[in-house]
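Report on one structure; see the data block that follows.
Rather than the whole complex, this shows some of its chains in their spots.
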Amino acid sequence: MTTSTALLLADLTGVAVFAASGASAAVAKRLDLFGVVFVGVVAALGGGIFRDLAIDEVPPLAFADWRYAATAAVVAAAVFWLHPQLARLRTTVLVLDAAGLGLFTVTGTLKALDAAVPAVGACMIGMLTAIGGGLGRDLLTGEIPVVLRREIYALAALAGSIAVALLSACGQATAVPLTGAALLVFGLRLIALRRRWSAPVATLRPPRTGTRGPLP
Amino acid sequence: MTTSTALLLADLTGVAVFAASGASAAVAKRLDLFGVVFVGVVAALGGGIFRDLAIDEVPPLAFADWRYAATAAVVAAAVFWLHPQLARLRTTVLVLDAAGLGLFTVTGTLKALDAAVPAVGACMIGMLTAIGGGLGRDLLTGEIPVVLRREIYALAALAGSIAVALLSACGQATAVPLTGAALLVFGLRLIALRRRWSAPVATLRPPRTGTRGPLP
């Protein structure tokens, strides 16, 4: 049971971290207490709910195990009250977010492989598990998802999910190599943050049509 | 069959009310007839489709029983043509919307409990059934979901779903107490509207970063 306890702790740590990031975004949008908790819970659980629907694990774990929702709600409410202090912890939040990205990538990819999803699909599901909560957070707060605009983020998750799929194909999906895959995502994300890496942007002349809104 | 007929009528009443609220929002955004019907149908059926996916009732009731889609489409089209008259009925629409919130909360929570979802998850699903259509409406029309910004709305649904879960745990999930739970949601929502209750907002100095858009 040590393994499953470790996995649960890893999962709940990811939940807490993403709840904090969602709640911070909602506070910046001046949502009320409920809105902050709601966006925090969506950011924390959204990716996992999508994953469970895609692999037909129903009800999704986020509804089946109360500890997930409780962790997310408590952390988001704490951010609501402690927000001024957290502003000084921005670096800490980014580091924790990178850790959550690594944890969710590994657990998401593993669950999809266990549900007999082929490797390419399992990598997609693993990446979406990791970035899905952030997507929901940004859709709810009216932003173009930062995952689509910012430094290497989803690509780090994708690299990690491919690593997990390769380990699994070689029969090496055990604790130590999987921890390595999570650290790979974590490290890639931190290096990308530090060096401001990002993927290239297409060259583009200003659009001439009047039907599109201004760039955000 | 009286009970199931009553439940069906309650459900279709909620569908009609939410279709009217979605269609009104779409008219205000100057969508065309199809867009108005589409947003109305999403607002009416979106919460229930999410609920059915989460409890693995497939195809979702909204696709399996044509009366749901037909009710939503007819009401939304009626709003499109009758909109000027409806503007004078704003209070009526708010009251009906509160009634829909109560009905969907109770039926959503009950269905989740019947599908063996644990209590905390069933309360989340019940609340999401009630507010999900409004979330879809606001995402489609480019608004930050009002449910996240406005007076006690989702909290009323959450209170009702907890009441249903408690009744069910005590073996009292029968017609009269459940009607009471629906009335609880309805009443909380009306009182919140009347007294302009809302959840607190975090104190916040203006953000300094240039990457975020202006507050809505």
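By letter and in written order, the chains are A and B; residue numbering begins at 1 in each of them.
As a working rule, a contact is a pair of C-beta atoms (placed from the backbone, for glycine too) under 8 Å apart; a residue touches a chain by one contact, two chains touch by 3 or more.
Remember, it's a predicted structure, so these values are computed and weren't measured experimentally.
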Once every copy is counted, not just the 2 shown, what does the total come to? 3
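FYI, only the chains that are shown with their structure count from here on.
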Where on subunit A is subunit B touching in the complex? 26-36, 38-39, 49, 53, 56, 58-60, 62-66, 69-70, 80-81, 83-84, 139-143, 216
List the residues on subunit B that touch subunit A in their complex, please. 53-56, 112, 115, 117-122, 124-125, 135, 139, 142-145, 147-149, 152, 154-155, 198-204, 207, 212-213, 215-216
